[in-house]
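This structure is in structure tokens; I'll ask about it shortly.
Only one protein chain is missing from this complex, and each of the others stays in its spot.
The letters A and B name the chains in turn, as written, and every chain counts its residues from 1.
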Amino acid sequence: MTDRYPAYDVLAKRWTESWNEATRKVIDRRLAVPREPRFFSASEWRTLGALCDRILPQPKDRPPVPLPAYVDQKITDGRLDGYRYAEIPPQGEAWRRGLAALEAASQEAHGASFHALSAERQDGLLHRMQQGDLTGEAWGGMPCDLFFEHRVIPDITHAYYAHPTAWSEIGFGGPASPRGYVRMGLDRRDPWEAVEATCGKEEARARRNNSRVV
Amino acid sequence: MSSDPFARPRAANGRAPDVFKRGGWVPMREFSDAEAVDFVVVGTGAGGGPLLAGLAEGGFSVVGFDAGPYFRPLEDFASDELEQEKLYWTDERVVDGANPITMGGKNSGKAVGGSTVHFAMVSLRFRPEWFKSRSMLGYGADWPLDWREMWDYYARAEQALSISGPVSYPWGPKRPRYPYRAHELNGAAQLLARGAEAMGIKWTATPLATVSAPHGRSPPCVYRGFCRFGCSTNAKQSQLVTFIPRALRAGAEIRDLAMVGRIEMGRNGRVSGVHYHREGHWRFQKARNVIVAGYAIETPRLLLASASDRYPGGLANSSGLVGRNLMTQSNQAVFGVMQQQVRWNKGPPSLALTEHWNYDDRKDFAGGYCWMAQGPLPVEWVTVQTGARGLWGQALRDEMEKYNHQVGLKMVGEMLPDERNRVTLAEEKDSHGLRVARVTYGWGDNDKALIRHALGQMQASLEAVGATDIFRQEDDTNHLAGTARMGDDPAMSVVSADCRSWDIPNLWVCDGSIFPTTGGVNPSLTITSIAMRTADRIRTLAARGEL
Partner (left out) sequence: MRLSPTTGLGLGAILSLAALALTRPPPWARAASGHLPVRVPTPDPGAAVHAARRMNRAAGVIAASVLADSAVEHYRGSFHNKAMVIPLVTATLSLAASLHGNGDRQAAAHRLRDCIYAAAALTGLAGTGFHLFNISQKPGGFSWQNLFYSAPLGAPAALILSGLMGFLAERVRDTVPGQPPTIGGLSAGRVVAAVTTLGLLGTVGEAGLLHFRGAYHDPFMYLPVTVPPLTAASIGHAALGRTHRRRPLTRLWLRFTALLGFAGTGFHIVGVARNMGGWRNWRQNVLNGPPIPAPPSFTGLALAGLAALGLMQDHPDD
């Protein structure tokens, strides 16, 4: 089952009652994220790009969500989380250190840059980071597992699932104001919600119906 | 005409935003910094709002300060999780301890209206025995309040907030009918109900602070499901659309984007006013009384930061308890996948709940908990999938695709007071030059036993409705309390039953900080009820010349 909600596009509802002006402004800005880094250096950017590709691999048959750009933008916008673990420095510094340390770990383990490794090797290093297994000076005392859990994962995965492409992928209704939902029960769908293709020939029907969702 | 609520204060020049009318204004009385007002209230949330309204209606001159902006929900709120993080307190705080607490949107709002602008509107009463937890149930501490008096104030708060609730409530002593009827159950709530029925325990539609029929200029809820990211229709009865407009009509002033950094003490052992930062400058408002209502982190932070040579341990801290006994509530959950489409994001997140384990004492741990239906939006959901299951990569994307089939039950569980759990001041300073709060927390054995029990029960409930791929979220907490505890002994508490500090007769604390125990229910209705009571008490004391 490749596409659970074929042809469903949250953006098709942009001018319906499901979206208000405030939402359009926000999503426009989100879609217009600068694609070039303003915080990260070129080499950090390369590492970050490879990292994003592993944390949230994206299908090749559609325009990718530019995850590194969103990580960069969060830092340059100065958007904070509202709390910080004592052992992790502020987000910009944490990212710099973490990316450098990841690159150092890659060199140490495989004699190559992180972005040049195979996917399996990249995943291997990331699993080790998640387990707390990567150590060394480059971390500067920042526990790698905390960096993974509280920076890498949230900054990248939130960026993905805050993007209309991801909303369409999971069949999320998307923005909903002033129009919310009417049919609230189990197995009930409002006409402006995504149609699920449960498999096989259902797919064609779902595709037809999803292109009419509005 | 929609300006940026963060750019400059909106409540200024004799007017405040009319949240019910796009671009509209209501007249607002303004007071001079140089003339002492009767009351300064720091914070305009579940505690501050009712105080502002009650005191202004009682004829006092009163100014409410909020560090946050004055939102216009109809114009400012977008249907987007990341954008709406602007409702949260996202300034730096440091968390540590054995079980560091998640802050931000889990418990900390920053706006006129406080955390009620983003809360999930669950409006529950305490079980009466909890007001005497120590003497009646053998744990925690007693409240110096009588449950019968609180029962009255709960009713008043429910009226003021137009709570939409069930025609009869399954637990506790009789209560008057909720002003509005309960909302329709969505699929996620129906599954909670079926699970409860299968387990032989009662359940109910959740009493919620959002209207199920028109009320004044609030339209009924449209079930958009972005409740915790700001209600863009004003169906949600936050402080912003209830007590704050009342306060303005009664002659109170609201100052948004005004961070109170320090409470000043006069020579006579009484507070003389507050230092606040607004529009780029530090200013000083003279006041005859100061009520701190900044919730369980900012309240102790302010009291501690107001230390001086005379009060090296901070204000109202002769007991040493300011900042101590911080409590959060366990917020663990169990999730699963259903064959049916659940589409749990339709409607408020918690349309049904069960309080069974708040009232059944056949447990080998102290305290109680409830659990409620869930409806996380995508970013929130990926936080759970990554945090609780450690998922990432293709496996994460595959799991996230099941979004419309997910079902979940989430607890609100009592955690016991422990003096080692506390708020202190870190060395770091924020952008105002104020020392940042450090929040230290660790779970006790009783907390863990309660959580284990709850997870087992919630899992059984999901299994009973045929959910598969069940997993647990073992680490989550939410609401806060305890850091300026209320009591009847000055050595063991910070404020009295009237929320008046023992040490300084014109310094008051009235928010979740004053809770000696948290109970197993969401705290907002209790905070609002106590604030309404405190406003009444102040009027009585003033009439007797005891202020």
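Assume a contact is a pair of C-beta atoms (placed from the backbone, for glycine too) under 8 Å apart; a residue touches a chain by one contact, two chains touch by 3 or more.
Model, not experiment: these values are computed from the prediction.
Engineer: Check the options B:L185, B:I244, B:V260 or B:A333 and report the residue that touches the missing chain.
Structural biologist: With B:L185, B:I244, B:V260 or B:A333 as choices, the missing chain is touched by B:L185.
Engineer: With the full complex in mind, choose from B:A120, B:A235 or B:M411 the residue touching the hidden chain.
Structural biologist: Reading the full complex, the residue touching the unseen chain is B:A235.
Engineer: Just name the one of B:V222, B:V292, B:L326 or B:L377 that touches the chain not displayed here.
Structural biologist: Checking each option in B:V222, B:V292, B:L326 or B:L377, the one touching the absent chain turns out to be B:V222.
Engineer: Tell me which stretches of chain B touch the chain missing from the display.
Structural biologist: 166-168, 179-182, 184-185, 190, 193-194, 197, 203, 205, 212-215, 219-220, 222, 233, 235
Engineer: Counting contacts across the full complex, list the positions on chain A that touch the omitted chain.
Structural biologist: Residues of chain A in contact with the hidden chain: 17, 178-183, 187-189, 191-192.
Assume only the chains that are shown with their structure count from here on.
Engineer: With chain centres defined as C-alpha means, what is the inter-centre distance between chain A and chain B in Å?
Structural biologist: Roughly 30 Å separates the two chain centres.
Engineer: How about chain A: which of its residues touch chain B in the complex?
Structural biologist: Those in contact with chain B are residues 4, 18-23, 25-27, 30, 54-57, 79-86, 90, 123, 126, 130, 149, 153-154, 157-158, 160-162, 166-167, 169-189, 193-194, 196.
Engineer: Quick one: in the complex, what on chain B touches chain A?
Structural biologist: Per the stated touch rule, the residues are 2, 75-83, 85, 88-96, 100-105, 108, 184-187, 190-191, 221-226, 232-233, 338, 340-343, 345-347, 377-379, 381-383, 386-387, 390, 392-394, 396-397, 400-401, 403-404, 438-439.
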